[in-house]
Each structure stands twice: as C-alpha cells, then as structure tokens.
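Let me begin by presenting the structure, written as structure tokens, before commenting on it.
Missing here: one protein chain of the complex. Every other protein chain is in place.
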Amino acid sequence: MADVLVVLALMFVAAAATAAVLNRDPARQAVVLSLLGLGLAVAFTVLQAPDVGLSQLGVGSALTPLMILLTVRKVRKGKGRGRE
Amino acid sequence: MNPWLGGAALLLVGGLGPSLWAAASGGAGRRVVAQNMATLLLCLVFLLLAQGYGRTAYVDLALVVAVLGPAGTLVFARLLLDRDSGDPPGARWLTPVVAVATPATVIPLCIVTGPGRATVKLVVIGLLLLAGGVATTRAVRRG
Amino acid sequence: MSRRVRMGVLAAGLLATAALFVTAFLDMPHFGGAWHPYGDRAVQASVNRRTANTVSAVNFDQRGFDTLGEESILFASVLGTVVLLRQARDERTRAPRPGPVPAALRRYGLVALPATLLIGLYVIAHGQLSPGGGFQGGVVVATALHLLYIAVDYPALERIRPLGLYEVGDAVGEAAYVVLGVAGLLAGSAYLANVLPFGTFNTLSSGGTVPLLNAAVGLEVASAVVVLLARFLVQALEIEGGDGGKEQAA
C-alpha cells in the first residue's frame, strides 16, 4: 500500500510538472505551479519527509503564486503604457 | 490493507487528479475553482495519511494547509479573476463538497482518536477548513 | 541561430542528458533499500543529543555551518531583490484605491490572521520535536500578515507593517545565528558547537542550541519574506513607472 501511494503521488507530480511547463501564460501557469507545490508536498509526505512537505506547502501554496502574479501585473501595466 | 491509506489514495486519484486537469486547462475561473478544491481535498489527504501511518506528528501538515490553502486561493481570486466575468463554472459545487467531505473525514478520525488533545486539534482543523471553504467560495463567486 | 537549429541542439542535449540519467539511475542503490550509512549515524547522534526531530538536529547541530551558508544565500537574494526593485528617480507613486471587499471575506481574514500567526509560531517553536522549524514557520508567519492584503485590502496591510522594523528583523535573525555560533567558540568548543545543556528528550527545552537557532532562522525568514513581498507589492500596486529606461537608452 505504501508503494502504491508513492507511485500515485509521483505520477501526480510528474503530470503537474509537465502541465506547468506547457501552460505558456505565466498567470495561468501560476495556478498549475501551485498545484505542483501541493503535489510535491504529498509526495514528500508519502516518502516520509513531513519536514520537507511543510516547507514546500509554506512556499508553494501562497507565497510563490503571489510573487508571480504581482510580477505579471507589474509587467503588463508597463506594457499597456508602452502601447498607448 | 490500511483503509485510511486506501482513502487517501482514492482522494488523490479521484479528487486531486481531476483538479489538476481542470487547473491546467480552460479559463481563469475554472482554474481557480480547481485550485481551491485541490487545497481542501489535500487537507483531508494529510489527515488520512497521518492516521494511516499512525503518526500524529503528520497532522501538522493538515493544520498548515487548512490556513495556507485558502490564503493561496484568495491570492488567485484577488489577482487573477476578472471581476465582471460572473460565476466561474463549478463554483457552486465548492460549498457542498466541503460541507460533506470535511465532517465525513474528521468525525471518523475523531472517533478513532478518542477524547484528548489530538481530537481538539482535529476539530480545529475541521473548523478552519469549513471557514476557509466558505470564505474562498465567497471570494471566487464574487466574480 | 535559427529557431530550427536551436530546437535541434536542445533535442540533442535533452536526449544525451536523458541517456546519462538512465545509466546513472540503473547503477544507483535501488529505491527503498536498507543501506543508509549517513542516515543511521545522523539519527544516532541526534538521539544522543536528545533532539527528537533528527532533521532539525542535522540542520542546526550537525551541519549548522552549512545552514549558515544557506541563510546567507537567503539574505543575499533578499538584498538583491530590494536593490533591484527600489523606486527609480523618474517613477511616481500613486496610493492604490481600496477595492470593495465582501464582509464575509473581511471577517474570515480577521479570524484567519491570528490563527495563521499562531500556527506559524507553533511550527517554529516545535522545530526540535515535531516536523517544522524556522524555515517552514517563518514562511507561515509572513503569509499570515499578508492575509490582510489578500482578504482585506492593501492600506490595511500597510498600517500594521512598519517595513523598517522587518528589515532590522532580517538582519537581527542572521546576526543572531552568527553570534550563537560564536557562543560555541567562547565556551571553549568549535564554532556553532552545541554547547547548551541538551535537556530532556522530547520536551520543548531539549536539543541545546537547536531551538535557539530555529528561532533565529524563523525571525530571519519571516522578516525576509515580508520585505520581499513589500517590494513586489509596491512595484505592482503603487509605482506608475517612469518614462526613463527605454527612452533614455535610445
């Protein structure tokens, strides 16, 4: 059973990583990256590393998406002004 | 065969898998709803794993997701969702799923754990999750 | 280089790397094996020093100097970000207008903020016992403060966030780690040696210097993340952007 969970969690992580790369719009990629972070946290936990899982949760669930979305907003604002 | 780990595997395949699909395709609204659903289910997965491995220390992960998961969804609701685009598809399922799945997971865990500090922690996680679910649904549907 | 040539080079590189990976993976000790010489010794050392969470013991006791290096990377990248995202001379700021926030969301934010803060501090304080520690808890604490921005509004966050204080906190956290290391030297032992009494196994005061170093790291990480996000928030929400840059360069 433990092995089944490891395989499932790793497959989820691999799928999320692929999806994160294939989503070319950074704002939408941020959503997939957040799911990748959650998937990694599960994978770390089934690999019996709850410490690393906690670390990943803290960073991946809110912090990284917030930074990416703020960057996207800043960059778009700059571009919109340039076109005017 | 450990039923708790079995439940976690089932949630992983049946809950988080489809959430990933929805989060990786379609419009912004659908993605944010999927992300919200994923964090709520993930919290339950961690609770089931903690029980399944027989390690109460793992409950801390569920505790952290219960507060940071909604925070993440609120980030997306604030910076990604278009205010005038209306109700995102699937948003009306959020509250029923949270309202059913959370007690369905937390109450059996409380019964198995028995009275004590661990049970109080489980109840706190359940309440945080319910409050977070309601608040994020409100934010996502504000649309 | 044309796009097609570039893709060809990329494909060749990826395939070669994949081949190297496969060769290496087939030769590695198999997944889930029982042979972990370093792990077994680290666990033994940690139990001898009465630290229940051996991962914290490795980070802050056995490899404390290495963690100082990691912390310095963190400190340096925060410094770099602050320098890169400072307000340029030709940029104007504009106070962002507070948007309408549903009352239910505002109430959730006000309840979740103290709860998240408490959970973050709990994670830092229990680093030597259960999963957690300064790195994880610091991020949770910093996220808690930003619930004010994401659930209430930006001016509310600005009111409770004296930024200078967090910049000091970042430096104090880093300095506290260095000073705790010097304490080892003063006690007649090595730099960052665990010189405090180890205490009773599985209690809050166990582990000697581990909880103190955890607290120092927690302070630094929390302050660092607050400072980082503050820069991004100012850039995205306040600064209008000057006309310099491109035009001047051209």
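A, B and C label the chains in the order they appear, each numbered from 1.
We take it that contacts are C-beta pairs under 8 Å (C-beta built on N, C-alpha and C of every residue); 3 or more make two chains touch, one makes a residue touch a chain.
Here, contacts and distances are computed from a predicted model.
This figure omits one chain of the complex; the name its UniProt record holds, of "Cation:proton antiporter subunit C", "Ribose transport system permease protein RbsC", "Hydrogenase-4 component F" or "Polysulfide reductase, NrfD", is "Cation:proton antiporter subunit C".
When the full complex is examined, the chain removed from view is found to touch A, B, C. In the full complex, chain C contacts the hidden chain through residues 6-7, 10, 14, 17-18, 21-22, 25-26, 28-34, 36, 38-39, 42-43, 46-47, 52-55, 57-59, 63, 67, 70, 73-74, 77-78, 80-81, 84-85, 88, 126, 129-131, 133, 135-136, 138-139, 201-202, 221, 224-225, 228, 231-232, 235, 241, 245-246, 249. Residues of chain A in contact with the chain left out of this view: 2-3, 6-7, 10-11, 13-14, 17-18, 20-22, 24-26, 29-30, 33, 36, 40, 43-44, 47-52, 55-56, 58-59, 63-64, 67-68, 71-72, 74-75, 78-79, 82.
Interface residues of chain B facing the missing partner chain: 53, 55-58.
As a working rule, only the chains that are shown with their structure count from here on.
The touch graph of the protein chains shown is complete.
Interface comparison, A-C versus A-B: the higher count of C-beta contacts falls to A-B.
Measuring from the averaged C-alpha position of chain B to that of chain C gives a distance of 25 Å.
The mean-CA centres of chain A and chain B are about 16 angstrom from one another, to the nearest whole unit. Residues of chain C found to touch two or more other chains are 123, 131-132, 136, 140, 143, 146, 150. Looking at chain A, one finds that residues 50, 53-54, 57-58, 62, 66, 70, 73 touch two or more other chains. Chain A makes touch with chain C in their complex at residues 3, 49-51, 53-55, 57-59, 62-63, 66-67, 70-71, 73-74, 77-78, 81-82. Listing the residues of chain C that touch chain A in their complex gives 32, 53, 55-56, 123, 131-133, 135-136, 139-140, 142-143, 146, 150, 225, 228-229, 232-233, 235-237, 241, 246. Partner chain B is touched in their complex by these residues of chain C: 102, 104-105, 108-109, 111-112, 115-116, 119, 123, 126, 130-132, 136, 140, 143-144, 146-147, 150-151.
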